[in-house]
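Omission of a single protein chain aside, the complex is shown with its protein chains in their original locations.
Naming follows writing order (A and B), and every chain is counted from residue 1.
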Amino acid sequence: MNVRLYAAQRLTAAVMVPLVAVHLAVIIYATNHGLTAADVLARTRGSVAWAVFYGIFVVAAAIHAPIGIRTVLTEWSRLGGRSVDAIATGAGLLLLVLGLRAVAAVVLP
Amino acid sequence: MGPDLTVSLWRGGVEGRYQTYSVPKRENQTVLDVVTWVQRNLDSSLAYRFACRVGMCGSCAMTVNGRPRWTCRTHVSRVAESGRLEIGPLENLPVIKDLATDMRPFFEKWQQARGTFAPSKTRHDPIETIRPDSAARLAAAAAIECINCGVCYAACDSVRWNENYLGPAALNRAWTLVNDVRDTANVQRLAAVAASGGCYACHSHQSCQEHCPLSLNPTASIAGLKRGAALAFLKSEIEA
Partner (left out) sequence: MNRTRLTHRGNLLWRAALVHRLSGLALAIFLPLHFWALGLAIDGEARLGSFLRWTDAWFVKLAETGLVFLLAVHLLGGLRVLVIENFAWRDGQKQLATLAAGISAVIAVVFLVWAL
């Protein structure tokens, strides 16, 4: 972990603090009110606010998680530096692609 | 519980085993007394390290019942569970023989962290006036008593998991110099601790603080380095 990765990870962490708090509230609200897929999608479809919210969330997570994965692999596995970087980058791309697809799936009208 | 202590000592190098000895129990006895007794009365081939015997030099640090500590300052009555002791060399360092480790990696990392003072003045210049109650001096004073005994380094799992990690003592030392207004090597020092294996490899386990015989807090020093180096990076004073 060097200063560049550290700054990226801590900054995305700080960004996600309020996002996670809201997301937890949304989860609890939705489950408590027994929202169906139709109910959820009715609220998210065409919503710029949800698009921005979850769009930022996905990008931040796609940066934050791979850096953590990289640290864990460096310390707990016997893989070399290049393999670790490759796996972490791959994980980031996977999260970004699947995440933005998911956001599109629920906000596009 | 008989009159004797059952003492297991590590014998060998990286490969080796614990060998058990019977040592007479005494009223007031430190772990260092026990090790010395074995070497003088039972097995003169036992290798171990000590110097001052009074808790000032840090040379006698070993792993006692799983915990790194100064053996001269550890009373047997406090740590012997049912009259048993297991004593090994410090963790995270190469073993030379038995209870003596090679401290060179520890000292090399001190150099790598730029834990050395870089002066700016000569004896012909007036003495730098440093207020003892200035924030920087207080920060340095809180960390400066380190005698490099290696206990924190032995207790740290980040050291264990990451061979490049400079470790709590080296970074703590670097922090004292970051706070020394007379020092001129701060940019290089922050660059050194901002690199891979530097301060950002610390996960704040705080095992260092927990075990330091002088109650120092390397976690806090390292947090200060994290802030300082991040700021220097954002201001483009150092590169990643």
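Keep this in mind: a residue touches a chain if its C-beta (ideal position, glycine included) is under 8 Å from a C-beta of that chain, and two chains touch if they have at least 3 such contacts.
Owing to the predicted nature of the structure, the values given are computational and were not obtained by experimental measurement.
Novice: Could you tell me which of B:L42, B:C57, B:A118 or B:A223 touches the chain that is not displayed?
Specialist: B:A223
Novice: Out of B:R73, B:K97 or B:H205, which is the one that touches the chain we can't see?
Specialist: Selected residue, touching the omitted chain: B:H205.
Novice: Give me the subunit B residues in contact with the hidden chain, please.
Specialist: Touch with the absent chain occurs at residues 10, 63, 65-67, 86, 88, 91, 155, 157, 203-207, 210-211, 217, 219-220, 223, 226-227.
Novice: Hey, which subunit A residues sit against the chain that's not shown?
Specialist: Within subunit A, the residues touching the omitted chain are 10, 13-14, 16-17, 20-21, 23-24, 27-28, 31-32, 36-38, 41, 58, 61, 65, 68-69, 72, 91, 94-95, 98-99, 101-102, 104-106.
Going forward, only the chains that are shown with their structure count from here on.
Novice: Distance from the CA centroid of subunit A to that of subunit B, rounded to the nearest Å?
Specialist: The answer is 39 Å.
Novice: Tell me, which parts of subunit A touch subunit B in their complex?
Specialist: For this pair, the touching residues of subunit A are 1-7, 10, 74-76.
Novice: Subunit A touches which residues of subunit B in the complex?
Specialist: Subunit B reaches subunit A through residues 158, 161-162, 194-196, 198, 200-201, 226, 229-230, 233-234, 238, 240.
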